[in-house]
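Attaching a single structure in structure tokens format; questions to follow.
With one protein chain held back, the other chains of the complex are shown just where they sit.
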Amino acid sequence: MVDPVHHLIGLTPPITVALAFALPLLSLIVKSRRFAEVYGVSATAIAAILTAIAFYYVYLVKSPVVYTFGAWPPPVGIVYEVDKFNGLLGLVVGVVFLLVAVYSIEYLKHRSGIEWYYTLLIGMEAGMLGVLYTGDVFNLFVMLEVTSVTAYGLVAFYRSRKESIEAALKYAIVGSVATTIYFIALAIIYGSYATLNMAQIAFKTMSKVDYFFYLIGGDRLWITYTPMIAVGGAAALALALWAFSVKAAIFPNHFWLPDAHPAAPSPISAILSGLLVKVGVYAIARFLYTLFHAAQPEVLVDSALKYVVEATLYALIVLGALSALIAGILMVAQSDIKRLIAYSTIMHIGYIAMGLGLATKLGLEAAIYHTINHAVAKALLFLAAGAFIHVVGTRNIDELSGVGRLMPITTLTFIIAAFSLVGLPPFNGFVSKYLLYMAFIEKGWAPLTAIIVISSSFALIAYVKIIYGVWLKAPVKELKGIKDPSPIITIPLLILAFACVFLGIASPYILDKVITPSVVDLAYNPLNYVSEALKILTQALGG
Amino acid sequence: MVLNEVLSIIVNAFVIPGLIFIAITTWLTQWFYRKIYARMQNRIGPRFIGPRGILQPIADFLKLLFKEDITTIVAREKEPIIMLSLAVGSLIALLSMLPISPYPLYAENDIILAIYLTLWPPIALILLGFMAPNPFTAIGTSRYMTLLIVCEPIWLLSILVPVVLTTRTGIAPAYSLFSASMNVASLWSNPLAVIPLILALYSIILAFQCKLMLRPFDIPEAETEIVAGPFTEYSGPKLAFITLLHDVEIVVYSLLIVWLFLGGPAPFTLTSIQGILTLIVKYLVIVFLVTWIKASTARLRIEQAVVFMIKYVLPVSIIAIILATIIPI
Partner (left out) sequence: MNVLIVMIKLTVIMILVALSLYSTYIYVRKHRGIIKAKYKFQPYGCGEELTREQVSVGSRGLYWSVVSKVFNKLYMILREKIHTGVLGDWFSLMIIFLVVIVIVLIALSLIGVFG
């Protein structure tokens, strides 16, 4: 008997998809703006509750949770497999989406087409949760496409602006090339490993036995293992990681980001920078650490794959360092407030990639904690910048001068977010950067910490530029009638600012109870991930 | 138990190495370097207040503190003091991680925490410069930020050198400012370890000079050129706090170098008279060195300074940290 909570967890993405597609139909009947807004907020609230249930369940009851669609066992049907790692990221996605949906009510109140906006927003949440929760590499492709297509649409939401359309087109072309390349990788994976289930692939990279044949035929039906499978694995890993690095905007695949993120409405920029790039990071981590066991290369059955995985890790460190440095240098040169913040996203993704490339426990903790901290702080930064833009109506830092003096709450939250991303203690960004430094020093690569310092100091002066621009500078023109926006905007800002401080102050507890278990689930306990899925297969076969 | 914790925090914050200790040290240090700086320039220096002018720094501070507080119509009124107080607080917090504190706060891997605490004063100075909008403050502050980009990585790498070296000898807690300061003295007898230590000492003293805007890196506040750089608009109590922060920075960073590189009171212990005397002598040597460089050099241009740091200091610190990670101990 399956625990009913499993249904709730497994059905989170499908429920969200259904909610998304019901909205246009319902808005044909109820032609009210208020209805679309209430519907959007309640749908994201439902998704947030479901992700919270999943988080609670995997942390306190049982991990991982495997949900089989239509009760078809793993290699035949699609499974969703939630462990502590994706359960945690799912919770972050749910909460940030809820806050953004609330914020959007006020931010877009003068725009038409709000029902389409919320349709795409909920659709993107469904896609993201699908990418996170899925236990099937092909389903990951589908959900990645759902996320990406809704994202292209939302970037082009201001359809009367030239730069939005241009950015959306560029983003769409680059993004669809990436997903196509990932599709080729899927073909190679299926050709090499004869399965698309993540747990089974993870098992096959560990042992020469095919679990499925092993179950039905005892020890009679071993598959003939050829070493050339390793070559297929290498090709698949190369193509898939390239595709994910486009989604995650790691150098040299980051070009689309500084165009796409500023062109979208500010709440969407918050989601794109805070969460969407993290989906790419999640996929990289899942492929490298769960499917190809990068943290413990000794369990890999094939020595050929060991070289491949190690080379990939080095490449991640080098590319992450380059991302951080290049984004840092270009960040200071920007005079568009949102473009500057978008470059900072590339920099922080560089840090996360460096943490992932280290393949030590500390490095992974740093990467995962930084993923969450950056999601919170960057969402806050974009939403606060959006509040300035909403009130004044321009994105140019020079034209915003002195506005911050009249908007104290927005300015305070903006400064908290900026200090958190620069990494000042006791904010959350400091804790994860600290872990990253220690991971480098512990591995004996202390000179590389200079890269983090240099890029952080670039980031510091870039943020000081905004703080100077919006808060400290003398107002150039008379500012009349400018004040903090309504609580619909400021309450999400204050919640996120509180989260920034809380994730910093409570970090000893959070690291111990939340981050470390998720690292263990991601990288150090492959048998657990595999056996939960394959147990269902055994039961289905009556074994 | 809780009482003990509270007591340790209060002692750290207000007695040693807190406000009382820092006030006395800052006062004497300022007198010392003003005196020797004057001698190097063929002047006499502070003279009238107290024996040999020893009370002059206090008199200056009090005079500034009780002067009129002028804030221009475009400037911020109280935020500069908040930032300056936080910066002084961060430096005292840094001192309470050193063995000089009776209740030192330390843990494994706390070195990055110490380095990030030293980031507060530059941030305070940058925001301070921008809080009083003026063409001179803008030029000065932007120069200071440019210097920081090259000076921060050097600062980090050179501080890491003794910490990495002492940790490799196997002491616990690892990568801690406290344990590194307690054990660095034994490294000076190892000829292989001396090389990275000397290279790091060279680069940290130049980074010190750069962080504190002392000549030849006084480009941000270049007196004859842009009035007083970031501090152009400040007078009265705010200027008093600025000089306080500047002197506290000199004291804290000199103490940091003395402990982390020269081993503090080694070869004696801190509880003996000889130990305290050794500590004071080493401290005065560092202050003297800094003042000497300040007195005997001329100001560089900003791009000269950046190129100098990138060409002649950053590579040295990188070589030092690479040596520190690979040499056999």
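When the chains are written out, they are named A and B in that same order, and each has its own residue count from 1.
In this text, contacts are C-beta pairs under 8 Å (C-beta built on N, C-alpha and C of every residue); 3 or more make two chains touch, one makes a residue touch a chain.
Just so it is clear, the model here is predicted, and its values are computed rather than measured.
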Chain not shown: contacting residue from B:Y33, B:W155, B:F208 or B:F241: B:F241
Out of B:L98, B:I123, B:A138 or B:L239, only one touches the absent chain, namely B:A138
For the chain that got dropped from the picture, name the residues of subunit B it touches. 5, 9-10, 12-14, 18-19, 65-66, 68-75, 78, 81-82, 84-86, 88-90, 92-93, 96-97, 105-110, 113, 117, 120, 132-136, 138-139, 142-143, 145-146, 149, 227, 232-233, 237, 241, 302-303, 306-307, 310
So that we can see where the missing chain sits, which residues of subunit A does it touch? 170, 173-174, 177, 181, 227-228, 230-231, 233-235, 237-239, 241-242, 246, 252-253, 255-256, 258-259, 302-308, 311-312, 315, 326, 329-330, 332-333, 335, 397-398, 401, 425-426, 430-431, 434, 461, 465, 468-469, 473-476, 505, 507-508, 511
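Quick note on the criterion: only the chains that are shown with their structure count from here on.
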Residues on subunit B engaged by subunit A in the complex (per definition of touch): 74, 76, 109, 112-113, 116-117, 119-120, 123, 126-127, 130-131, 133, 145, 148-149, 152-153, 156-157, 160, 164, 175, 318, 321-322, 324-325
Residue set of subunit A touching subunit B in the complex reads 423-425, 430, 433-434, 437-438, 441, 444-447, 449-450, 453-454, 456-458, 460-461, 464, 467-468, 472-474
